[in-house]
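Only a single protein chain was left out; the remaining protein chains are all shown in position.
The first chain written gets the first letter, and so on, giving A, B and C; residue counts start at 1 in each chain.
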Amino acid sequence: MIRVLYFARLREAVGTGEESLALPPGVEDVAGLTAYLRTRGPRWDEALGGGPAPVLVAVNQTVVAPRARVADGDEVAFFPPVTGG
Amino acid sequence: MIRVLYFARLREAVGTGEESLALPPGVEDVAGLTAYLRTRGPRWDEALGGGPAPVLVAVNQTVVAPRARVADGDEVAFFPPVTGG
Amino acid sequence: MRVQVRVQEQPFDAGAEVEAIARGDAGTGAVVSFVGRVRADTADAPGGPVSRLTLEHYPGMTEKALSAIVAEAQTRWELRAVTVIHRVGALAPGEAIVLAAVAGAHRAAAFAACEFIVDRLKTRAPFWKRERTAQGERWVEARAEDAQAAGRWD
Partner (left out) sequence: MRVQVRVQEQPFDAGAEVEAIARGDAGTGAVVSFVGRVRADTADAPGGPVSRLTLEHYPGMTEKALSAIVAEAQTRWELRAVTVIHRVGALAPGEAIVLAAVAGAHRAAAFAACEFIVDRLKTRAPFWKRERTAQGERWVEARAEDAQAAGRWD
């Protein structure tokens, strides 16, 4: 199982802030997980990369590139560019 | 008459913080006044430009160049580079 | 070095933190601080004056990201103390959102480190702002200037 988190605009777009899911067969990295999630429907597709807004991904609380590995037990978070400070 | 002020290291070197004096004949600018004051003795000569330490001059509370005019009624101040802040 | 990183819902006292950061440390010659506040009368706010700002964050990663930024500042400059406090939740105009305070022996390092921490925080710490105006609520867009400012340090 992996834990997947969504924040801010993305959380609202996909309608959930957090879920647990079994790592789908063949998914080994962030790009693969993103592609899998985008197949869930138009809202998921647009929120996670099909729309105009950029998406950042953190694995175990560190921002990573699409080729970063995802393994069982990881925490993966999707969110828009940050706007704090 | 002009008012002449000395600060910090210069004040200690010349032994006074302030004096009033009649503008000496022929003295029209800062360079002329400085040259006149340096004739007062070795301590004055060294403190006001004969020594290694740089000297700043303000006329009416604005730092000026040696060619700046000095006229009756002016306040002229001699001091070392500033070290506040 | 004394490091303090806090993420909290409650307001903080920026003045007290600036006073406290170097208390008792006779080796500190310079304290530079930045306080970011909620502006109401933003000329660039599309929906008119902001009446409330809500800050969402990523608990767990937030503290980690802030600590990493402070740690990077420490490798770049000689510092004696750093305090970073960031609020989350609902804030009103005029309230302080963030404090970054840096104490160092000399001012050049303190100024640079403070600006570095704020620039990095604005592009790397997982906070998201939502503004309420008369026209409703909207997520604040990331600013190109912030990415540019942060890029100076790469």
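Assume contacts are C-beta pairs under 8 Å (C-beta built on N, C-alpha and C of every residue); 3 or more make two chains touch, one makes a residue touch a chain.
Since the structure is predicted, the reported quantities are computational estimates derived from the model, not experimental observations.
A.B. asks: Going by the stated contact criterion, tell me the shown chains that border the hidden chain.
C.D. replies: B, C
A.B. asks: List every residue of chain C that touches the chain not included in the displayed model.
C.D. replies: Interface with the chain not displayed, on the chain C side: 13-19, 22-41, 93-94, 105, 107-108, 110-111, 114-115, 118, 145, 149.
A.B. asks: Pick out the residues on chain B that sit against the missing chain.
C.D. replies: Residues touching the hidden chain, for chain B, are 5, 7-9, 58, 61-63, 77, 79-85.
Quick note on the criterion: only the chains that are shown with their structure count from here on.
A.B. asks: Compute the centre of every chain as the mean of its C-alpha atoms, then state which one is farthest from the centre of chain C.
C.D. replies: The chain lying farthest from chain C is B.
A.B. asks: Centroid of chain A to centroid of chain C, CA atoms only: how many Å?
C.D. replies: Centres of chain A and chain C (C-alpha means) sit 26 Å apart.
A.B. asks: What is the distance in Å between the mean C-alpha positions of chain B and chain C?
C.D. replies: About 49 Å, centre to centre.
A.B. asks: Taking each residue of chain B in turn, which ones touch at least two of the other chains?
C.D. replies: Residue numbers touching two or more other chains: none in chain B.
A.B. asks: Two or more other chains touching the same residue: where does that happen in chain C?
C.D. replies: none
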